[in-house]
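With one protein chain removed, the remaining protein chains of the complex are shown where they sit.
By letter and in written order, the chains are A and B; residue numbering begins at 1 in each of them.
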Amino acid sequence: MGAVSRPRPSLLPAGSAGRGRPARWGALWAVLQHDRFAFAGICIYACFLLVALLAPWLAPYDPQQTILRGDELMAARPPGGGFLLGTTNVGRDIFSQLVFGARPALTVGFVAAFFVVLIGTVAGIVAGYSGGWPDTVLMRLADVAFGIPFLPFVIVLVAFLGASLWNIVLAMALLLWKDTARVVRAQVLTLRERGFVESARVLGASPARIMVVHIAPNVLPIALLYGSLAIGWAILTEAAVSFLGFGDSAQISWGFMLQDAYISQALSVGAYNWFVPPGVCIMLLVMAGYFISRGYEELLFPRLRRQ
Amino acid sequence: MTPLLALEDLRVEYSTRRGVRRAVDGVTLDVLPGEILGLVGESGCGKTTLGRAIIRVLPRNARITGGRMWFEGTDLAALSEPAMRAIRWRKIAMVPQASMDSLDPVYRLGDQFLEVLVVSGGLGRSAARERALDLCDLVGLDRRRLQSFPHELSGGMRQRAAIAMALALRPPLLLADEPVTALDVVVQHHILRRLRALTAELGVSVVLITHDISVIAQTCARMAVMYAGMIVEVGSTIDVFAAPRHPYTMGLENSFPNLVRPQDTLIPIEGSPPDLIAPPPGCRFAPRCPFAVDRCTTEVPALRELAPGRWAACHRANEAAELRVQSKDARRWQVAAR
Partner (left out) sequence: MTRSSSRWIVQRLAQLALVLWVIATILFLIFRLMPGNPLVAFIDPNFTAEQQRALIHQFGLDLPLWQQYLIFLKESVTGNLGQSFFYKAPVSQLVWETLPNTLILTLGSVIIAFLIGTVAGAFLAWKRGTAAEAAGISVVVALRAAPEFWVGMILLAVFSFSLRWFPSSGTASPGVHYASLGAQLVSVDFLRHLALPLVTFVLYLQGLPLLLMRSNMLDVMEEEFVVMARMKGLPEARILLRHAARNALLPVATAFALVIGYSLSGDVVVENVFSWPGLGRLLVKAVSSKDYPLAQGAFLVIAALAILMNLLADLVYTWLDPRVSYAKR
């Protein structure tokens, strides 16, 4: 479009223009330090990672355990008295559930994002570089993927294949690769005409080699941009699926906590200590993903015209 | 003759990350009623900034930091924004570079004319429609083009439309910033001729800003040369071309092809313009000047009137005749670059 022109993506740090070396990761580090939000995002991720790793030591109780004091079931206790966030209506410690909930969140997040980025990048590179019928086939597939509403599909798939984290990951991998693929493909189309690709072709490198050695490293930064967004999508999806009752009941995830609270009428009794914290955790983690990706996007698409 | 516009030591600065850039650094210039004044200079010399400063539409990080702009008895530099808005387009209008982007792409040409005429000009709708049609005739634009969207017009048509748009409210002063640069030579010629005819017919003063001295030669009776934020030479076009008094102007003439006075080779001016964030002390052109002496690197030459209407900012302006001869020697210019 003429009027609203987008700045050209610059994968190469200033000064190495035209030589086609892979984007420098040092520049990424620099921007993360410069952009406070992106830095905050990294900190949040680091915190949650630590919490997930140290969960057994941080959580005072087993999240599934119904707690008795003497003969009395500690049901629906408000915060205090040894329970940082109170207990659920059947006497489970909310804080412990929250801490352990970081594990399935981060697992699904990273694994799903990894596959989404992997499939999307491969598809984008192959489609963009080969052109012709691989391109058409892949883009038609993407169109179909576009047409399928995401959550309903996940529900149907999870319902029929069984409720487990891995099925959620599978559903995401099947449908969410299209955004990454589109963007990567666009990038590859411009890269394809560049000098260093030309010379590799002339020197007799096979298409596969060119794709892996020359194109892939230059496409990786933008793929990772979508990766950091995909982590957020994955966490939100897992939460939604669990909330609807199709989640993995073997693990206590934040989505499961919310479902538990909902069906136990926590809303009508105003048990905010139960259903507010899991949502806050999800929100923080997804926000962190946005911040990192925004800081990263500034690196890839510098807004030259603004101060 | 009292000038229509009198710039007095005008200064405009940009705040950038690296520091303050003095894009216009003490410009004094007069624009007389009914004349076409050419303002020539290479990219980055500040001529566009000067134009934008006159109409007071500068980028967010730019400010007028000194000097005055006398226009019809008021100092435009000191005017409040609402007062300035009343002056814009009614008294001072701009013809922008011949680009696609100066017209809103989602509105038809006719609607954009009407907008200017009705909102800025205060005309009634039917009077505005009449005027729009007249304006098309004035610039030689097919009336049916008013129904078109900007992207449907050719470069030449867009430029005619831009000129028509600028003249819509019959302003006494027109600022034309590279109006024909992006057009092919034939169209350039037509547009410039039309512009000359219009200014004679309507009595409009034009400041024609360009880097192309051939455009100035064709259109302007009087011209000014700008370098690194300052005016270095002013005079009638004929005299400036025939007998330049500033080394930069001499260099400019050398570097442009000339059909009338054939040259064997074009002699470029070596080096590049100074960094306006930390300009050199003394004359800004000294680092590239083949005739610089010690005084040039320490003392900024003032713009002096050497003859009636003839100004130059050079310490050695008195020796201009001799220097002109020397400037024809290509080797002089190669030695100059330091």
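Rule of thumb we're sticking to: a contact is a pair of C-beta atoms (placed from the backbone, for glycine too) under 8 Å apart; a residue touches a chain by one contact, two chains touch by 3 or more.
Nothing here was measured: the structure is a model prediction, and the numbers come from that model.
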Listed residues B:86, B:197, B:238 or B:278, member touching the removed chain: B:86
Contact partner of the left-out chain, one of A:46, A:68, A:90 or A:148: A:148
Residues from chain B at the interface with the omitted partner, ascending: 55, 57, 85-90, 93-94, 96, 99, 101-106, 115-116, 119-120, 149, 151, 165
Residues in chain A touching the chain absent from view: 1-6, 143-144, 146-153, 155-157, 159-160, 232, 236, 239-240, 243-246, 255, 258, 261-262, 267-268, 270, 272, 275-276, 278-279, 282-287, 289-291, 305-306
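Simple rule for what comes next: only the chains that are shown with their structure count from here on.
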Averaged-CA centre spacing for the pair chain B and chain A, given as whole angstrom: 54
